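The complex is shown incomplete by one protein chain, all other protein chains being positioned as in the whole.
Order of writing sets the labels: A and B. Residues in every chain begin at 1.
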Amino acid sequence: MIKKKVITLALSTTLLLLIINILASNQPPASACTIYLGKKVKFDMELSPKVPLFHPEVDGYLYPGRPKITKYLKLINVGDLPFRICRFNASFSGDIYLATGLQIEILELGKGRGEKPNLLYNGTLIDLGEGINVYGKRAVPPKDSVTLQISVWMPATAGNEYQGLTVTADISITVRFPPSHDGIKC
Amino acid sequence: MSGGLKWGLAPVKASSDDRSPKRGGEGRGDVGMDKKILVSLLIVGLVGFALGWGTYSQFSDTETTTTVFTAGSLNLKVGDDDPVKWKIELADLLPGCSGSQSVIINNTGTINGKLSISFSDLIDKENGLTEPELALNDTEPDGELAENLYLNITIDGTVVYQGYASGILSGSITDYPLNAGVSKTFKVEYSIDESVGNIIQSDVVGFTITFVLRQA
Partner (left out) sequence: MNRKILVGILAIGLVALAVGWGTYSQFSDTETSVTTFSAGSLDLTINDQNGQNVTFSWTNLRPGNQPKYKLTLKNIGTIRGNLSISKIVVVSEENGLTEPEIEANDTSANEGELDDVLNLRLFLDYNGDGWISQGDKVFFNGLVKNLPSTGFDLKEPIEPNGGVDFVVELYDWWQHGNVDNQAQTHTKHNIHIQAGSSTIENEFNVSAKTLQLPILFLNFKMGKVEG
């Protein structure tokens, strides 16, 4: 009699866990959270500044050989779990062709003064559209942040075909948990 | 990118009883009963753990920043049309005549530029001999107008070339600043001295003016 009850209990709990698993897997990745037996654990990152990072009204016009324009983007850990940068992606609108003529360099700045920045990406802006996996150096704990140094420029070899073009690039940065190096991509 | 339960399972295992509300409805009682409950919990935990092992996943979060880039432009506009349609075509020039032709040169682009002006393809044609020219023993093929047509070519007053049309190929100006949105006047003044005679009759002079705007 008791054995039956135990088995029933085990099966119903297993079923419940399965349902919770399925429910959790359907949640949007933007703000994954989990409820497990009463405690809420949040995984969340925020960017700063929230305004467009580069804009012609602030930065002026790009032309071949103009010195790099450099901006700083802070990734703030507003969740409960540490994160590591794992992927960049971009989507374009407007004169997408301009993205083929721009170079972008993304550095992960170190914490201390003497710490050398970590080069995450240096290439053509358009190639970010394919999405690239990177391995962030820092595991950023909750309430802490990591700063990216992003530079964009038009190489001196760019030709007249880029004149007057405007492109909007929405650059996505993905961070993941766990932060430990285990070879798993985002 | 799913929420997972791997971590959740460990606390289940390690937590004390007051953290798990879902217990069976059985009441407490004898030790045999407690033992059974413990065993069932163990089974539940093992099964749950087994389930979690196969579905390993991790948390991730993606945030997006917007960036807008505009490439500058350098656009040279000579006169009212782009590409240029303005040209100098003067006929029936005579000894003692003089005049000028001007055009506005504009950098309608968004970045500063440097303007260069040069001349090429000089034509100095006899264009047939009128009877008065023949009387002066004029001959084909070279005309005499180029050496008698005096030119003063300037951009906003700065001299580009000053001299007879025959020497125009040596005239030029380079790196003349033309900032974005700025216009300057390009002027060609010409004259033929009164003393020049029939030798220039019907002669033709031509040349090409090339304007290049480069980024500053």
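Worth a mention:
Here is the rule we use: a residue touches a chain if its C-beta (ideal position, glycine included) is under 8 Å from a C-beta of that chain, and two chains touch if they have at least 3 such contacts.
Source: prediction; values computed, not measured.
Within the full complex, the chain left out of the display contacts the shown chains A, B. From the options A:Leu120, A:Ala158, A:Ile173 or A:Cys186, the residue with contact to the unseen chain in the full assembly is A:Ala158.
Interface with the hidden chain, as seen from subunit B, comprises residues 72-78, 82-84, 86-96, 109, 111, 121, 123, 127, 130-132, 135, 145, 149, 165, 188, 190, 192, 198, 200-215. By the touch criterion stated above, the residues of subunit A touching the omitted chain are 63-65, 156-160, 162-163.
Note that only the chains that are shown with their structure count from here on.
Distance between subunit A and subunit B, defined via averaged C-alpha coordinates, is recorded as 32 Å. Taken together, the subunit B residues at the contact with subunit A in this complex read 1-5, 7-9, 11-12, 15, 19-22, 24, 26, 33, 36, 39-40, 43-44, 47-48, 51-52, 55, 57-75, 109-111, 215.
Of all residues in subunit A, only 2, 5-6, 9-10, 13-14, 16-18, 20-21, 24-27, 29-34, 36-39, 41, 43-47, 52-56, 60-65, 73, 75, 79, 81, 83, 86-87, 89, 98, 101-102, 125, 152, 154, 158, 162-178, 184, 186 touch subunit B in the complex they form.
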